[in-house]
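Only a single protein chain was left out; the remaining protein chains are all shown in position.
This part shows subunit A:
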Amino acid sequence: MPTRDASSPRPASVTARGWGWRHGGRREPAVRDLDLQIRPGERVLLLGASGSGKSTLLHGLAGVLGGDDDGEAIGELLVDGRPASLSRGRSGLVLQDPDAQVVMARLGDDVAFGLENLGVAREQIWPRVTRALDAVGLDLPLDHATAQLSGGQRQRLALAGVLAMRPGIILLDEPTANLDPDGVREVRDAVARVVDETGATLVVIEHRVSTWLPVVDRVVVLGAAGGLLADGRPRDVVASRSGELRAAGVWLPGEVPWRAPRPEAAAGHPLLTAAGLDVARIPGSPLLRGADLRVDAGSILAITGPNGVGKSTLALTIAGLLRAEGGRLEPSAALADGLRGAPWRWRSRDLLTRIGTVFQSPEHQFLTGSVRAELEVGPRALRLGAVERTARVDELLAALRLERLAEANPFTLSGGEKRRLSVAGAIATRPRMLVLDEPTFGQDASTWRELARLIVGLRDEGIGVVAVTHDDVFVDAVADRRLEIGARRVAPAEHGDRR
């Protein structure tokens, strides 16, 4: 055990006795019959199928589930022997979305925010801020703009924010699910260092077990029907319960949920060729210059590269949604089907049968109040007859196992269902090419497998697929070709003699 800083807090213990929680307005409790003891200083990886209430437990421990208006608690949930809802300040919570937990515009102010709320005297605040930023390895000026941080840096900032409060227990809710591989390592290493130095108790939720195995000393698996499915030393649980864990969507170390068979036919004809393409999200400020690529029918092209390099912008440009700043983008006759010019000149309706796009966050593309209506949007815009429309929608609902959700509101679906629906919406009009932005990002193993199968199925029907992705497993097990960007950002003057 490393020597602890004298100012470190006492690590906290956790006790759950028959604990459960039902969110207001829901019939079924999110968690039920939970009995759990966590000793001070233990480092726990919390696993379970989606819907088993992992996040609810973590929010309960952080004391942010709210009062009687927000839901109903059963049994006891104690931190250091006191009700968790009363022990705010003993626990520090970091959430999944790096964008939604930055409070202040400047780095130092953001870390200081929690200390201010706890009423720490000003002369103690700044030394604690500096020490917390050191601990997570954010070596930046205190007035650095938080808006300019990468996803990994934002998560480390959130960690520094809770660390400065000297919590006895650190709670992490999928802290690395939205990060690229470098960001994942950055955050994991920072957490490992912090718990080593402070000795704080740690509870972390994450589907990708291998990320956290080196850090944790206990794995707890929540059952979907309440209670615990497994509890023990990481290696033992992973070895003895692999079947149940797999069924719960957990990514076991070193496993690939599904591997695509090689394409039956060689890649088909080219659909779209980009040469020296300069792309910009906001006209006039190009993010990426001089991109070359070719999309073939019946083949999956993965576009990879670090965050912020312009991958998504490139994808949206070749999808005909953004106008290129320079270079050429030429659809083949098979894709253009009688239209002339680059795809961004085409009408919105003309894109439907040519290029489909699936956005990184499915919520951005939902337009209606039910799954069925959502799938009808494209066919309606094409003015297909009612019979044809219904036939196509029914076929998709069945193929993507969305039948029982046909009347549900898209916003109420689970993450995996939303993702399937957004792909279904794009393929309802049978485009020849499909562009996907981070299709498998942050998904558990079951959803990942479903999406991978779906995408490969489309490839085998002859659709040209482009996927922007950080997911190495996807690139390795699903993609046919890979375009790595980032290393060679070509300056405008060098146009023409690239490659």
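Keep this in mind: contacts are C-beta pairs under 8 Å (C-beta built on N, C-alpha and C of every residue); 3 or more make two chains touch, one makes a residue touch a chain; residues count from 1.
Note that in this section contacts and distances are computed from a predicted model.
Enquirer: According to UniProt, what is the chain that's been left out of this complex called? Choose from "RNA polymerase RpoE-like sigma-24 subunit", "Energy-coupling factor transport system permease protein", "Sodium:solute symporter" or "ATP synthase subunit a".
Expert: So the chain that does not appear here would be "Energy-coupling factor transport system permease protein", according to UniProt.
Enquirer: Kindly state which of the options A:V64, A:A408 or A:A477 is in contact with the chain not pictured.
Expert: A:V64
Enquirer: Of A:V377, A:A406 or A:A477, which residue touches the hidden chain?
Expert: Checking each option in A:V377, A:A406 or A:A477, the one touching the absent chain turns out to be A:V377.
Enquirer: Specify the residue from the set A:D35, A:E76 or A:D143 that touches the hidden chain.
Expert: A:D143
Enquirer: Of the residues listed, A:L57, A:A112, A:A132 or A:V250, which one is in contact with the missing chain?
Expert: Looking across A:L57, A:A112, A:A132 or A:V250, the contact with the absent chain belongs to A:A112.
Enquirer: For the chain not shown, which residue from A:G89, A:G416 or A:G486 touches it across the whole complex?
Expert: Looking across A:G89, A:G416 or A:G486, the contact with the absent chain belongs to A:G89.
Enquirer: Kindly note down the residues of subunit A that lie in touch with the hidden chain.
Expert: Its contact residues with the unshown chain are 59, 62-64, 88-89, 91-93, 95, 97, 99-106, 108-109, 112-122, 125-126, 129, 143, 145, 147, 158, 161-162, 165, 281, 316, 319, 321-322, 347-349, 351-352, 356-357, 359, 361, 363-367, 377-378, 381-382, 411, 425-426, 429.
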